[in-house]
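What follows is a structure written as structure tokens; I'll ask about it next.
Rather than the whole complex, this shows some of its chains in their spots.
So that you can tell them apart, the chains are marked A, B and C in the order they are listed, and the count of residues begins at 1 in each.
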Amino acid sequence: MMRYVAVIGPGTEATDSELDSAREAGRRLADNGFVVVTGGLGGVMEAAAAGAGDEGGVSIGLLPGLDRSEAGAAHTYTVSTGLGEMRNALVVRAADAVFAIGGSWGTLSEIALAARTGVPVVSVAGWPLHDYPEGVLVCDNVVDALRHLVELLRPPAPRGR
Amino acid sequence: MMRYVAVIGPGTEATDSELDSAREAGRRLADNGFVVVTGGLGGVMEAAAAGAGDEGGVSIGLLPGLDRSEAGAAHTYTVSTGLGEMRNALVVRAADAVFAIGGSWGTLSEIALAARTGVPVVSVAGWPLHDYPEGVLVCDNVVDALRHLVELLRPPAPRGR
Amino acid sequence: MMRYVAVIGPGTEATDSELDSAREAGRRLADNGFVVVTGGLGGVMEAAAAGAGDEGGVSIGLLPGLDRSEAGAAHTYTVSTGLGEMRNALVVRAADAVFAIGGSWGTLSEIALAARTGVPVVSVAGWPLHDYPEGVLVCDNVVDALRHLVELLRPPAPRGR
């Protein structure tokens, strides 16, 4: 069964370091066979989509508006929702796990939403909070985060004798 | 630019003839390079996705629930929305045009929604109403409907000297 | 327990006769202790809210946009949703029953949505279709429709000896 990982993080205000992490995350997610889900716009979203594309992977962008032309060009597919910021919840609902990059309030808002609805989260380059919500794993780098994600989403071994 | 066409119609209560039309529609849409969007479940949705798959095309199913395992197996990608029947509006919003098959009330409801929001509709095997909403083209068969869709979604010729 | 009835019908394109029916419906609904729910804009929505106000009743308008100032002035309370046409589904979800006035495609779309989700509908001045969806009661006038609604929403008699 195909697995979907949402990459969330700042849009146009993303730092170069966040963009690098997002592109690397996209690449490694695609390498591991995950479909990348994003909010469909620029910054971290676009970089993750571009990373997935680097490895021949697929990204799906769930756009806040009704106009597909606002989507980041690197996304393989886009879905216009017209829901505005409410589409953040759709991004989380569409994902088996969330890969958070950077520490903006918007990103924290989505992390909290994921944690509340039982979607596991790995976070890279977030704020050094000591009290992330349960279900959020703060990681040192993309490689570590990816390793945890793969572990989290590994299908259970078949039970047998 | 990629174009998306929503195929809408009855789910498990679809007739054999509707399923045949949906599969043919999916095939021809994929042949013409369209991405097929559906409500992600069985019946006409699944048949259209299967048709797209027959031709190596792509389908995206926008599910009413939160559980991706309820999706029709032929869908290439699925997006869990948790919106229930409200996801019908998302299916219409995600599409550049709607391909309606069959005459259920549910299908008419979505046709009306598309017509109200300016998304063009072609309809096959619907009820013989004389007063479909403006923007809805009632067609005799899938081939005719497809031809009209292609015409509708053709990019405007470049203006020249 | 308070009961909510959604009054649905055309907005600015409503006919005088539809507006009269909506105002009368609003009055009688308020008289019977129902809270009137609408889509918050003009036409039938505003007339129903005004009718409820005539009798000291309450109306709640669920607006498609984010700006409460677009609401019809007669509504007692308004809720901005920013969902566009998707708020039609919220109007139906918020109601114990639907009172439909007039025969526009938009109205039929909402009637169909209500019927699919098990919310009972009474309809006045709709199109003379012979095949309304199950769960829709086509009535000759507002008085009849109201009588049916009251019957539908009457709490079951307590079982006992």
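In this text, a residue touches a chain if its C-beta (ideal position, glycine included) is under 8 Å from a C-beta of that chain, and two chains touch if they have at least 3 such contacts.
For clarity, every value in this text was computed on a predicted model and none was experimentally measured.
Here 3 copies sit in place, and the number of copies making up the whole complex of this structure is 4.
Going forward, only the chains that are shown with their structure count from here on.
Homomeric contact chain A/chain B is classed as same-residue, with over half of its interface positions used by both copies.
Among the chains in view, B has its Cα centre nearest the centre of the complete protein Cα set. Its C-alpha atoms fitted onto chain C, chain A is found rotated by 180°, rounded in steps of 5. Each chain gets one centre point, the mean of its Cα atoms, and the points for chain B and chain C are 30 Å apart.
Rounded to a whole number, the gap between the C-alpha centres of chain A and chain C is 41 angstrom.
For chain C, residues touching at least two other chains, in rising order: 84, 86. For chain B in complex with chain C, the residues that touch the partner chain are 84-86, 89-90, 105-106, 108-109, 112-113, 115-117, 133.
For chain C in complex with chain A, the residues that touch the partner chain are 66, 82-84, 86. Looking at the complex, you find that chain B touches chain A at residues 1-2, 4, 35, 37, 58, 60, 62, 66, 68-69, 77, 79-82, 90, 93-94.
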